[in-house]
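See below for the structure under consideration.
Below, a portion of the complex is reproduced, with chain positions unchanged.
Letters A, B and C mark the chains as written, and numbering starts fresh at 1 in each.
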């Protein structure tokens, strides 16, 4: 099989990571690469780590340029995917790495994104209950947000097994690439090195409704989520510390059993042996999710902690994983669980 | 006034930071500096940033060496302070930067530290209700742990004002100096740079009972605490994200008012204007605490976030602040709210 | 003495560091603070580490605003200082932290800065031969560049003592604050963390003629300089590795003696004991220069390495040091040799 793939938005961090993965995907041939303000520039200047593509030139993001591909990845600013997707044929697999088609509830979308809701596509987090089946053969995929990926995988087993009350308190630390490549003063190296800082505090972060959607589906009831994201002085990685109130009767053993069962057959989720905890360095550049869970009996809470690479499993790797499912390929094709450390 | 101060444990990070502050304290004259395995070495090789002390030589930690000082600071491993303190006269001010005299409950101490309880000294966090009065004129001070400093200041106003249920979920990120100067593989630069990782998860961190003690005192009832510390890729700083369930009837205004009242006259606690959030870089090297608080009505939780320098306000600056109170000096003498940034 | 000081350009890194120092300078009262695009904003939002100034509001950089001060510091983009300085009276001390008045040779200025030469002011590096006398009582000071500060101090003793041929090869690593606070993509934290990169290679960096000027003056002949600056993943600090070909007859002892002599009475230059080498962390936030020198007999070169804080001794600390001299104050007033480490 030769899958011809176009990438709209190839100059950003998500696009760059996607190209890094597609370059070694055995079934993919990289087609058109597009940019907006960067159209006309060589990729060598924009993504200097992608040597095999150094001489490729970015084209503008137009229907003509994107035509003639089997898969089109959209790594565009939020709100721009729908217009581009409409111009692509229904036979083309469209993988949206933006937020546009993630939320089921139009009111949620409008409250958090301030524009009309474009719709809902199959959700590209195959490890969630029911998600894999919806992705197989689909021609449209909504790639999850990076935080919802880390958080949903860390907590859904507890909700699915009925171990926790319908509330969660989550604090996550992300590397700066999650904030994108646009130059903003607070993202300067001088500002972020040596500093931890929160943002989007108090329920305002746009990934919050996406987490609620995923956890509520697992729980079978509306889950309330307190989510605080923080910016950490590292380029990549998310460490999500996720806690939920345990229901009466829960034991450390029942918690462990629920997690072991949830991830027993997952190629990318690694439940660590008891006593070891995840570190983001261990999943640097990999599609793996490292998870550990504990039951704090004194506080009556389950604490599940996950580490992912926000650009790989959290964005581009998740996109490739879903593409594989949509195309009928082995889900792990072109992906790895091997991190680049130290 | 000339206060002659000795520092037992001058080669570690806490001792070094203390000396950095004492060097510019207008009333202090630095006396004996002691070490254990480093006795006999010049401070220039151990603390190369303290140029004015470069030629001072570390002495062994003995009663003879520590005799003849007005203040003795103990920056020793946990469990060693009691024996040293006993040998110092009752007229000498002893400021213990270890954990030995922080906890009121002997059972807590034994459960978390595994040795007999040495006792309880006035607790060196003057901003807590009642704490300042106990410190004034005292000859013994127990300097708080770094995490309890950040967490207690962030949350006590909510409990003291009766705004929150008796439970808290706290996730804090600390710079690596909090783990000390002893060379351990997981603290190597190669391991920590680019990585976030949790430790002491599930209620096991030794600072947990200290937080419970402080918050319970403010609440007037036993507060349950879920605490997860994480190691961040930076040398200094703690960012503590502290959340607690709001009681019915709480409003954003009542929360703000409680915090404004709690910190109105505090020289080192800076409640940020609404809309701005703390960053650890802003308090680098300073004794300031930057705090912001929000009320997430959807999740029904109050989120208070504090940033401190773990070595300054979290350890050595807190020690100097308490020393000032104990000696009858202005509380802010020799301390600053100016950070070194970027 | 009360010295009333204005700072033009108070929102950038140089201005922020200057304010940090002036806040604790015992003779200075901080007057007008000006900005350009930031005029009208509170300093608390722009320099959140300077708590005592949080409520100060930036004014526009006009002659009216700057009038009525004893000292005016100019932390402006290159080429803008002359116009502002002209409007200030001759009785006002003007300290230019930009490049405008550093170079003696108009042709050098025009070749490297591409605009007409504004003139030459007394050069604010008191440790250079003859510099201190020119600064005492002067009403105009040109603060040196950060790299020329580190490099000139590391090498001038060798040239002044006639130990080296008139050539130098210099490679320096700088923290990112040296590149300023303007948001540029290559300065994003995501780009600089975990990466070392050169820039201005091959003689093009604007600090090159300034180094040549200083070293040639020490040597009494034209010194040829190969200078390569690199950007290091840290917010502050310069490590300058400076080498020069040794003349025949030079010995390790003669090298050491020349350096000991050059710095014997300098309050801020610390020649390290033999066997120890400088690290930028040791001078973080301090005005100290740590220097070590070696003679590589096999390669026939002298290697002198200096560490400074680019914002302190390299910019704002150097400015204050020169201000002290110009005003007849003790040179070290308001400055420290104590670093903030780790």
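The rule is simple: a residue touches a chain if its C-beta (ideal position, glycine included) is under 8 Å from a C-beta of that chain, and two chains touch if they have at least 3 such contacts.
This one's a predicted model, so the numbers in the text were calculated from it and none came from an experiment.
All together, the complex described by this structure holds 4 copies of its single chain type, of which 3 are visible.
Rule of thumb we're sticking to: only the chains that are shown with their structure count from here on.
The chain with its Cα centroid farthest from the Cα centroid of chain C is A. Judged by shared residue numbers over all numbers used at their interface, chain B and chain C contact each other through mostly the same positions, with over half in common. Our note on geometry: chain B versus chain C, Cα centroid distance of 35 Å, whole angstroms. One inter-chain figure worth recording: chain A and chain C are separated by 45 Å, centre to centre, where each centre is the mean of the chain's CA atoms. Shared contact sites, meaning residues of chain B that touch two or more other chains, fall at 193-194, 235-236, 279, 281-282, 284, 342. On the chain C side of its complex with chain B, the touching residues are 13, 16, 20, 23-24, 44-45, 47-52, 54, 177, 193-194, 235-236, 270, 273, 276, 279, 281-286, 288, 290, 336-342. Across the complex, chain A meets chain B through its residues 167, 169, 171, 173, 175, 188, 190-191, 193-199, 201-203, 224-228, 230, 232-237, 239, 241, 243, 277-282, 284, 292, 294-301, 303, 305, 307, 342.
Chain A meets chain C in the complex at residues 13, 175-177, 179, 181-185, 187-194, 233-235.
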